[in-house]
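Of the protein chains in this complex, all but one are displayed in their positions.
Naming follows writing order (A, B and C), and every chain is counted from residue 1.
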Amino acid sequence: MKTPLRFLRDENGLWRLLLVTAVIFATLSFLVPGRFLSVRNFASMSFQIPEIGLLSIAMMAAMISGGIDLSAVGIANLSGILASQFLLHYAPEGAGGTWAALVVAVSVGISLAAGAGCGLLNGLLVTRVGIPPILATLGTMQLFSGLAIVLTRGTALYGFPDAFLILGNGYLFSVPVPLVLFAVAVLLVGVLLRRTSFGFSLYLVGTNPTAARFAGLDNAAILVKTYMLSGVLCASAGLVMFARTNSAKADYGVSYTLQAILVAVLGGTNVAGGFGSMAGLVLAILSLQFLSSGFAMLRFSNFSKEFVWGALLLAVMALNVLGDRAARKMQGRKNGTAPQAGGETEELR
Amino acid sequence: MAPTPYLELKDICKDFSGVRALETANLSVAPGEIRCLVGENGSGKSTLIKIVAGVVHHDRGEIRIDGHSFSRLHPIDAIREGIQVIFQDFSLFPNLTVAENMAMNTLLAERRRLVTRRRIRDIAGEALSRLGVELDPEALVEDLPVASKQLVAIGRALLQNARLIIMDEPTAALTRPEVRRLLEIIRALKERNIATLFVSHKLDEVMDVSEQITVLRNGRVVADEPRAAFDAARLVFCMTGRRIAQARRSAVPERTDTPLLSLRHLSRKGSFRDVSFDLWPGEILGVTGLLGSGRTELALALFGMEPATEGEIRIEGREVSIRSIHDALRNGLGYVPEDRLTEGLFLSKSLADNAAAGTARDLAGRLGLLPPRAVLRFGEDWIRRLRIAAPSASVPVRNLSGGNQQRVVLARWIALSPKVLVLNGPTVGVDIGSKSEIHAILEDLAAKGMGILIMSDDIPEVLHNCNRILLMKRGRIVEEFDGAATDENELARKLAG
Amino acid sequence: MPSRWNMLWKKNEFLVGLTILGLCLFVGSVNSAFWSLPNLFDLLRSSVVLGIFALGALVVIVSGGIDVSFTAVAVLSMYITTKLLLAWGYAGPFLWICLLSCSIGLCLGLVNALFISAFRLPTLIVTLGTMSAFRGFLLAFIGSNHISVLPQAMVAFSQWDLLRGRTPDGVLYSLPGAVLFLFGAALFTWALLRYSMLGRGIYALGGDAVAAERVGFSLSRIQFFIYGYVGVLAGLGGIIHTSLSRMANPFDLVGTEMNVLAAVVLGGARITGGHGSVPGTLLGVGLVVIMNNSLILLGVPSYWQRVAVGLLLLAGTAAPILLARTRKRPHAGEEERS
Partner (left out) sequence: CASAAETYTLATVVKLSGVNWFQRMEEGVLAFGKATGHTTFQQGPAKADAALQVQVVEDLIAQQVNALCVVPFSPEALEPVLKKAMDQGIIVVTHEASNQKNVNYDVEAFDNAAYGAHFMDALAKLMNEEGEYAVMVGSLTSKTHNEWVDAAIARQKEKYPKMKLVGDKIETNDDQQTAYAKTRELLKAYPNLKGLQGSSAVDVAGAGLAIEEMGIQDKIAVVGTSLVSVSGQYLKTGAVDMISFWDPADAGYAMNQVALTLLEGKEITDGMDLGVPGYEKIMLKGKVVYGQAWVDVTKENMDKYSF
């Protein structure tokens, strides 16, 4: 007899977010019938989702640990530029064959390793030096994007071999490769978070670091690994971004940081740490992308899109609260159901 | 005839999303009366108190304070009516100083707009002298040990114009001298016609101070009589519905040739000095002492949180270096921390998650995969083994009562099967029934060969459960007692003296 | 008893002060122009708007929240104010302009407060939402043009100097009157936080919200005050920014909120709430301003400047932490996240 209630009362507001996403989808399909529900539009959206999606996953991981990663875009650019420099040196545009494939593989490795390295630095600053994550990553954001400028003198690197461009523009069984990469990341990180002992510990550390320490968890190691994971995800976002644009530059995607936070938060990630789910994140990305593409079709300015994103975030969160309250009232009237989380004290916060 | 009550609760009902916390509870407190409220964990005491304080709203029933009837009471109403509450979780401001915390209620009651440091200092100074304790008024509360926090919470509530002071387990973290002092204060309040509603799981205190006793069970008042109508056994029976005999620890383990844990001249600057003792397999060793005697620091040193600076630690005869928690775990040392809420539990996470927090790695299968279902099953397994009262393993531990929360922490450590388990205040705030069950669990563990070290100032607890008791004073072990050959009064005298 | 000296080492303000001193000595030794009066005045001028924002952010952080919307509030209020005044052909004194901008800021701040208080939503979420919504609203519905012909009073305000001087080579330097607004706001905020029950309530809320409610503070009243006050300060900062730059640019300011938060946290406020002080915040602002305004004096090559800012920020944050740690008991601060 739980089903009707569950719709109103679910822990992370997942059902409600699903509902909101569906409503947005339906509304836009109705408003711009032919074009919104077109293959082209879906292809276009599926090319746009992965970059911000990967960055949002990175952001969510850091936020679950109780921190934040403001350096995400810096990592994406720096690691991508390091990889691009290698790529351009050994396999410039037009290079083909196994050699090019090999170089591309190595450069992908370089980029991911660089991302992990940047994440390691963030992790060490947070755990060893003890700088609050928001400041540590703000500092490294400047540092990483600064290094990217130093490396490129501010110019764009471009002209990558076709083997690399596949990452951003290719199709795998008529599914865009970046979308495949994103799906793989969603799956892998989802499993990592929900079904491994590492993920299990990460949620605990994010919930209460002191208790985690007393429970014998190695907080520092877990946080460092989380920031490294975040770094690797950012690096992969960078690869997709650079492959898609066939160029690498120090200032690509600077506006993605806040967007990634917005997506994570809309998806139900707790800014204080300890909570956040992959399903919520995916729904949040979808709803924002629907709005974004739909608004473009309606010829609304991109500023009104910004306005609506903000309003959507507020509306969804308010809806969650109202829904919870309504559900609690209903449950109070029906007696005898199992106790639920939250309760009066939750409301006080 | 009884005077008109100052506080009167009639047929109070309260449901928490389907869970009945209070069912037609009645309670009245006369001016200047000392009333004790007792009951098992989860029987509804704190809920009743929160309703009187206005922080939780009742569903049905009537609240009358000083003749005024309230259908919905807000915290500020209760305060203006002269009710002060010492909450079970203290409700202090960790970021403010002792003085500011102590002055806060008075300042609010005086409805001041502006405050000066001098005024704060004066109020705090008065409260401190009334409590008769020494605390640095400029220290931040977050830096204080639990006991001092409790003192601050008490001091804060002792306002001049209060009419009723409600204390929800105010003595949980206090040692004897402070408890004695508090009971004196309660009597002094009575002189000034200030009533007290006192909640405690320490029945000797209840019997000592109360005039009237109200017993709650499952949200109902099952007894409401003068103190004289009770003796300890009847009180326990009213609370639990069964008889609980306090047996002394019977099994004294045979000593093998090597002790499980032995310390030699262990020291840490500013904390403890020259600590030496042996713990044998199957033994339960008590360490007791007053506030600041260095018990907790010793425990933290054994667990690698604040490593010792000198001396040696041997486990099963092997010298080990314990510089970190990792070292402690590797060498088979476990630690159940003092402050359950902040150090022990992940309050918003499920029972299962909490229980599995230490064992996740071992539970995980190949590739480190750990299906949520495995964690849940693990939790349910421990619910059974330790008889934790919880509807399922997926409820957040926030929703469990103190005694059951403590069992969850115990489960976490037992699952790791350490050689030596150090417990700091293992039954603080746990009701008498749960307490004896937890003791039985410890006894059982000892019987299986584990070495158990109990840091506690609960004299009956150490006396009834420990083979030997070490007394710590100012960072040193000053005396050793045989658990079977000592009585409560002697130990209490030595502790205080 | 801890000695006075040891107490000092525990004070964050002292440690940040030391860090600033170190930075100044370093910059000054590379380029002695750093020590000149004109440079001091320039640094002060650069601190005005950042400082006013930082005071607002401080109040929020102390209360245990985070506000990222204040830059959007600032831009929206200053832009509406400017547009309205131009439409009215207003020619009166600056004070009313200020008040208008502050009132608009107040209203926007109360929108934040409404969501935070009525729905009890996390502050970062609410302000993230309103930031996006306010800015989107401004640019989509109010206007997106630079306005460079400002009302006369605003121009006059930007030319109002407290002190003036001329260097030997005939360059004018001056201390703008706008710094008075910073000092005034700082003084008021300081007194508010320290000497009013409301201020104590803000600290109490940041320490433990449930406990604050239990001792009888009205949380919603405090929250309405906090976010309203931040709105007022944002409105003030916005209009001063516009006047000083003699241009109303709707694309300004948004994006600098993290720098402001960095300054506040550098100044010793804890991002988790409950801790922070006005003097500390002013020091934090000073540190950020000196960092950002010394790169040319230091002769840092332009391509390396952002790297330098990053390193300075990290060093500036780490220095007080490390300084404090050397003085503390060995175990304290051990790998614990704050």
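FYI, a residue touches a chain if its C-beta (ideal position, glycine included) is under 8 Å from a C-beta of that chain, and two chains touch if they have at least 3 such contacts.
None of these values were measured; they are calculated from a predicted model.
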| item | value |
| --- | --- |
| Where the missing chain makes contact, among the chains that are shown | A, C |
| Which residue of A:182, A:214, A:227 or A:252 touches the chain not shown here | A:252 |
| Residues from chain A at the interface with the omitted partner, ascending | 35, 38, 40-41, 43-45, 47-48, 51, 149, 153-158, 165, 168-169, 241, 244-247, 249-256, 292-293, 296-297, 299, 301-303, 305-306 |
| Sites on chain C contacted by the missing partner chain, in the whole complex | 31, 33, 36, 38-39, 42, 46, 136, 139, 144-146, 148-149, 159, 166, 169-174, 241, 244-247, 249-252, 292-297, 299, 301-303, 305 |
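FYI, only the chains that are shown with their structure count from here on.
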| item | value |
| --- | --- |
| A-C compared against A-B, more contacting pairs | A-C |
| Chain centre separation (chain A, chain B; CA means) in Å | 43 |
| Multi-chain contact sites of chain B, meaning residues that touch two or more partners | 55, 305 |
| Shared-contact residues (touching 2 or more other chains) in chain C | 210, 213, 270 |
| Chain A residues touching chain B - in the complex, by the definition given at the top | 191, 194-201, 203-204, 207-208, 210-218, 274-275, 328, 331-332, 334-345, 348 |
| Residues of chain B that touch chain C when the two form their complex | 53, 55, 75-76, 79, 85, 87, 90-96, 100, 104-105, 107-109, 112-116, 270, 305-307 |
| Complex contacts: residues of chain C adjacent to chain A | 66, 115, 119-122, 124-126, 128-141, 144, 209-210, 213, 258, 261-262, 265-266, 270-271, 303-311, 313-314, 317-318, 321-322, 325, 333, 335-338 |
